[in-house]
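Certain chains of the assembly are absent from this excerpt, and the rest are unmoved.
Chains: A and B, in written order; residue numbering restarts at 1 for each.
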C-alpha cells in the first residue's frame, strides 16, 4: 500500500509541511527510516535523530524541524502514528470457513474462520468475521462476538462471553476455576465449585499466557477497551473498568475491583477484595495491599544497588524499628541536656 | 437439583432454624440471593447483609440472626458452604470414549473420556473415569490416576505420574526440563539432561498456566491434596508437602523443600535448596531467601505510597547504612557531652 501525505491528512487531520504528494509505504523509526518511509517523533529524547533521518516525512508536534523533506504536524504524534500504522497494516483476513480438521459442535457464522484442529464445544456461538487460529479450544456455550480474533492455542472455558473486536493471544486461558477452597479440621482443602462466568466487553486485548478465572458465584467482568499484556493473572470475581491497561506479569487477586482508565505497571500485584478508584496508576513492581480511593500515581518498589551497597543498606531494614527507637532516645537525652 | 434443609443436615450435620422442608436449588451470596437460594455468612464483614437478604435460608455460625426465613447453624459456615455447593454442582460427566480425532498410542480405561485432538503417547495409562479435554498432549509413559481431569490444552511430559482425582487447568505444563546448565570456559551453557520425573499425589489441583519441572536426577514431588493456583512456577526437584496451598504467580526455585499444610501468598518467591517447615505461611510478595525452621507467618513486602511520598521515603533506602552511622556518631557525641 502506498499513501500520499495529503490522503493521510484528509482522513486523519494534521497539517502538511512540504510536498503533499510525498508518497510513503511504511512506518519506520527516525533512526531506521529510508526513502519512502514515514517516521514519527513522539519522545523528545529522540529529537536529535531528526537531523540525520532519511525518512520521506516525519509525524511530529509543531513546529516542523528544519531540514526535513516533509512533515505532518499534529498535537499527538504517537496517536497519529498508531492510526497511520493501522491504515498501512490492515489485519490479514483469512478465508472464511471451517478447516476440515476442526471439531465444531456449536454454531459458527458463515464469515468466521475456524483453523486447523480447533474444537468448538456444543452450544458455543461464533460471530461474524471471527478468526480462531489453530489448536484453540472453545468450551460449551461460549459466545464470541463479531470480528474477535483468537491466536493459536487459546483456551476458553464453558460459559465465557467475549465481546466484539477482541484479540486474544496464544496460551491465554479464560474461564478456568478460581482458587477457592475451605479448610477442614484435618487441614485438607475442600473445593468450592466455581460456578460464575467470565464476561468480557468489546475491544479487549488479552496477552499471551494471560489467565482470567471464572467467578465463584457471580462473574468476573472485564469492561470494554481493557488491554492486558502477557502473563497477567486475574482472579475470580475481579472487575476491571473500561479502558484500563496492565503491563506484563501483573497479578490481580480475587474480588478486586479496579476502576476505569487505570494503568498497572509490570509485575505489580493487587491483593484481593480491594477497590481501586478510576484513573489510578500503579507503578511497576508495586504490591497494593489497601484500597485506593483517589486518582493518582502510587508506588512501592525499592531501588536496586550494587550488591555490596545493597548488603550494607538493606540489612538495616531488619533494624529500622530499633533505629527509630534510638532516634527517640537521642531526642530525649538531647532535650534533657538542652534544659540544663 | 432441589434440596431440602433437612436433607442437607442429615448428610452434613448442623442445626436447622426454621422450616426443615425449606427447599433450595442454588447457592448465592447474601447480597444476590433470591427466593430458593441458600446463602452463607462466613466473613463477619458481611453480617449487615443478613438484614436485607432475600435468601430462603442462610448457613451461619450460631446464634441465628433474627428475621431470617431459615438457617443452618454450623461452627464452620464456609466449609459447610463448600460441601453444599459441591452437592448442588456435581461435575459434568462427559460420555466415556475416545474422540475420533484423538491420537491414542497408550492405554485408556473404558470409562475414561478423551476429547478432540488429544494426543496420548505410547505406554501412557489413563485410569478409570479420567477426563482429558481437547488438545491436551500426554507424553509417553505418563500415568494418570482414576477420575483425574485435565482441561483443554494441558501438556504432560513423558514419565509423569499423576494420582487420582486431580484437576489440571488449561495451559498447565507438567514435566518440562528443569533449568540446569554448567558454564564452560567460554561462558557457554552446557545443558544438564533432566532425567528425573514429576510425581503428583491424589487430589491435587494445578492452576492455569502453572509449570512444574521434572527432576534433574531425582524426582519433583507434589504430595496429596496440594492446591496450586494459576501461573505458579515449580522448579526441578522441588518437594511440596501434603495439603499445602499456593496463590497465583508464586515461584519455587529448584530443590526447595516445602512442608505440609503451608500456604504461600500471591507472587511470593522461594529460592532454591531451602527447607520450609510444616505449617508455614508466607505472605504475598515475600522473597524467601533463607530456610524457615518453625511454623508461623513470615512477611517481606514493602508498603506502597502515593508517588511523591514514595520518592521521598524510598530514596532514603540507598542511605540507610549512612543513617545508622549518623545515629551511632550522635550517640557517641551525646555521651561525651553528657559526661562533661
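As a working rule, contacts are C-beta pairs under 8 Å (C-beta built on N, C-alpha and C of every residue); 3 or more make two chains touch, one makes a residue touch a chain.
Quick caveat: nothing in here was measured; it's all calculated off a predicted structure.
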Margin query: With 2 identical chains placed here, how many copies of the sequence make up the full complex in this file?
Written below: 3
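In this text, only the chains that are shown with their structure count from here on.
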Checklist line | Distance from chain B to chain A - Cα centre to Cα centre, in angstrom | finding: 25
Notebook entry, point to check: In their complex, what parts of chain B are in touch with chain A?
Noted result: 27-29, 32, 76, 78-79, 81-83, 85-86, 88-89, 99, 101, 115-117, 133-135, 151-153, 167, 169-171, 203, 205, 207-209, 225, 227, 229-231, 243, 245, 247-249, 260-261, 266-267, 284-285, 301-307, 310-311, 314-315, 317-321, 323-324, 327, 330-331, 334, 337-338
Notebook entry, point to check: Which of the residues in chain A come into contact with chain B in the complex?
Noted result: 101, 103, 117, 119, 135-137, 139, 153, 155, 157, 171-173, 176-177, 179, 181-184, 187-193, 195, 209, 211, 213, 217-218, 231, 233, 235, 249, 251, 253, 269, 271, 282-283, 286-290, 296-303, 305, 309, 312-314, 316-317, 319-320, 323, 326-327, 330, 333-334, 337
